[in-house]
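Of the protein chains in this complex, all but one are displayed in their positions.
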Amino acid sequence: MIRGAIRFIDERTGSAPLLRKALRYAFPDHWSFLFGEIALYSFVILVGTGVFLTLFFEPSLARTTYDGVYDPLRGTEVSLAYDSALRLSFDVNAGLLMRQTHHWAALVFVASIAVHLMRVFFTGAFRKPRDINYYIGLTMLTLALIEGFAGYSLLDDLLSGMGLAIAYATTLSIPLIGGDVGFLIWGDQFPGADDFISRLFIVHVLILPVIIGGLIAVHLALIALPHHSQFRGQGATERNVVGTPMWPGYALRSVGLLFATAGVLFLLGGLVQVNPIWQWGPYEIYDGTNGAQPDWYMGWLIGALRIMPPIEPTLFGYTIFPNPFFGGLLVPTLVFGFLFSWPHIERRVTGDRAAHNLLDRPRDNPWRTAIGVALFTFVTLIFLAGAADRIFVSFGIDYETQVWIFRVAVFVLPALAYLLTKRICEELRDTDWHPLRGPPGAAVRRTSGGGFQRVSVARAGRSRGRSGAPRE
Amino acid sequence: MRPAENGTLALLAFAAGAAVFFIVAYALEWSTQVLGLAIGGALLAIAAALIVAGKQVAPGEKVKEERPRLADRAEERELEREIERGGEGVSRRGVLLGGAAAAGTALGGALVLPAASLGPKPADRIGYSPWRRGTRVVDEEDAQLSPADVKVGTFVSGFPEGADKRELGSPVILVRLRAEDLDLPADRSDWDADGVLAFSKICTHAGCTINLYRYPLFPAQSPGPALVCPCHYSTFDPATGGNRIFGPAGRALPQLPLGLDDAGRLIASDEFSGPIGPSWWGVRK
Partner (left out) sequence: MAPRARRWLLAALAALCGAGAVLGFAGASSGQINIGGGPSQPGGAADTGKVPPADPEQVERGRRLFLEGCSSCHGLDARGIEGTAPSLRGAGAAAADFYLSTGRMPLDKPGDEPIRSTPRYPQDEIDAIVAYVGSFGGPPVPNVRPERGDISEGFEAFTEHCAGCHQAVAKGGVVTGAFAPDLGEASPTQVSEAVRVGPYIMPLFGHEQIDDRTLDSIARYVELTKDPVDEGGWGIGNIGPVPEGMIAWLLALAALLLVARLIGERGRE
């Protein structure tokens, strides 16, 4: 049967040699190399469940009166978009399962990209020849943030409507052209023209997914061509690839990860509630709710907006920087700008312009790791600042006090994190301890006289270059 | 048979059963929780089967192979020569390339420009509000409001009669302060109607609705009256005309001067004190 299939394909495409090579393709298979796949498979789930959702959702702001099964909303005037989302949740068989799985997939998609980015950063995988792929990855992260925000804003519920207002204000805060860009996107003063939701719908289901899908294809190609990077050990060198072959080992495990991702997401989609739009109610320009939060990956922006002092500099009657500019635009631009320029910065500072296929362990490059941890600390702090109201309600720390604590912490803690991390990396590197398991064991040999003799473990000579990476 | 193979088989059987269970649950319209558990269970079981198979059933082996050569300088030079060959015999290469660049740039700009059709110019719309001198203040059911409807200590939402309630500039929040608590600037001394004040309900920070009102039952031991926004907690003082007293907002909350019509009911006696909604480049012009 397999022979028949092979013959069928090869007679028409002549691809037997290519397929043979593909099956023997070696994958370095450290477990941290699988994070990107988790993101990829989350995207697959997003597209699959998303197609289902598009067949039920009505992207229209036209008004209707809800008369479905959810009593607290019966008789309330809502938009068709909100109404169709309610019907999908309560009336369509498996509708809520698909909606929630889709939403969980989006949350996990961005989370797994973040973890993948951290792996790439801390192991130096962004260096030549993978720098272009690193930029593509960061671009996809940016697009994923916008895509997710657009997705949950389609439903016209109170929570996401408040988020759109803030997005409008942030757009308006662009110096000089903010008003023009805002009107371009919304078509009018907020809440915008009647076709705003239908345009947002097209962005979310067509434009961004096509771009992200295309970038994923390029991203995978740019991994496959130079082959995946690898850690040292087991005979790995700059010139070879040591790993598991595609077939059967890697293919089985990778597809297993696909099913595991799908399984976890569908399990959550059925068992744990997410975005219960019927509890928030429909969006109206004159309504609001306390405790309104964006989805987790936007939390750093609400944090930055909340702790920013009320600075709004003006000049000759012009407002140079409306306040939301600082938290909503400047902070993310600085963070992403830093990430985008990092390969260049590292090349300039260390003078290392060579191609690298061998990865660093985080401890092998204390300076880079410390800077990465400092940036991570900063971003985590503004995330926490975004949840300060919940911290107050749960733990009783006064909100106004928290604002001041965070204002100081975002400067002090990253600096401390840098110093601490650098020290720890240098210690680990010098003593060769494992962060969790402790000192490496010594090999011993029993002598014929009954005693034990320590067998010295040969180690490659470690000279510390400017980058801190051991030279081969 | 090795235990791992048995395990794989058991997992696949479980997955098949769970998938069938999902079909049954769907047909009988059981709850979202049961559906999720069934399909999630099936998928996880298959995942486990694949992983067990991949790690223990299939031959575990390592391969070592050469990386493809990147940066083969000889090949690169050949490629360069191939490209150059295409331009053999062209006399004014530089000028032609310049012409192509100009044409390309102009065309690129032309193709992108229709995106501007997406939206109108902001012009007057950006800070627009439908309130005018004499506009009656009505509630959500279009009944006109009087000062008696706004007691001290409460807050009421108001709208301009005849306008779209869903315009950014429409909703106002009405509060009443005791005369001794008012501290309006001199040029706004007659902006209240019997102590009733009106402010734009849209926060000047990021456009959220201000629907939190803080009013002390016992002023000596509580913070004073304030309008608060739930998004980033910008706090405005109605007594002084909407000045910001906490939070990131850069502008005061626009105040709507109130008056009374012949029937003693609330009307706007003029337009807002400033543009409503979040700030932009020209907001203070």
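Quick notes
Lettered A and B in written order, each chain numbered from 1.
What we mean here is this: a contact is a pair of C-beta atoms (placed from the backbone, for glycine too) under 8 Å apart; a residue touches a chain by one contact, two chains touch by 3 or more.
Predicted model, so just to flag it, every value in this text is computed and none were measured.
Of the candidate positions A:Ser84, A:Ser112 or A:Thr369, contact with the hidden chain is made by A:Ser112. Contact with the chain that does not appear here is found for just one residue of A:Leu34, A:Leu61 or A:Ile285, A:Leu34. When you scan B:Leu168, B:Leu184, B:Leu197 or B:Ala226 for touch with the missing chain, the hit is B:Ala226. For chain B, the list of residues touching the undisplayed chain reads 1, 3, 5-7, 9-11, 13-14, 17-18, 21, 25, 28-34, 36-38, 41, 47, 51, 54-55, 140, 148-149, 151, 153-157, 209-218, 220-223, 226, 228, 230, 233, 235, 246-247.
If you put the missing chain back, the residues of chain A touching it would be 29-35, 38, 69-76, 89-90, 96, 100, 104, 107-108, 111-112, 115, 158-159, 231-234, 236, 253, 256-257, 260-261, 264-265, 268, 270-276, 278-281, 287-297, 299, 387, 389-390, 392-393, 399-400.
Definition applied: only the chains that are shown with their structure count from here on.
Residues 24, 26, 93-94, 96-97, 100-101, 129, 162, 165-166, 168-170, 172-173, 175-180, 182-191, 193, 199, 225-227, 234-235, 238-245, 248-253, 255-260, 262-271, 284-292, 302, 305-306, 308-312, 314, 317-320, 322-324, 327-328, 355, 357, 389, 399-400 of chain A are the ones touching chain B in the complex.
On the side of chain B, the complex with chain A involves touching residues 26, 29, 32-37, 39-51, 53-55, 58-68, 70-71, 115-116, 118-122, 125-126, 128, 157, 159, 165-171, 201-202, 205-212, 229-234, 244, 246-251, 277-285.
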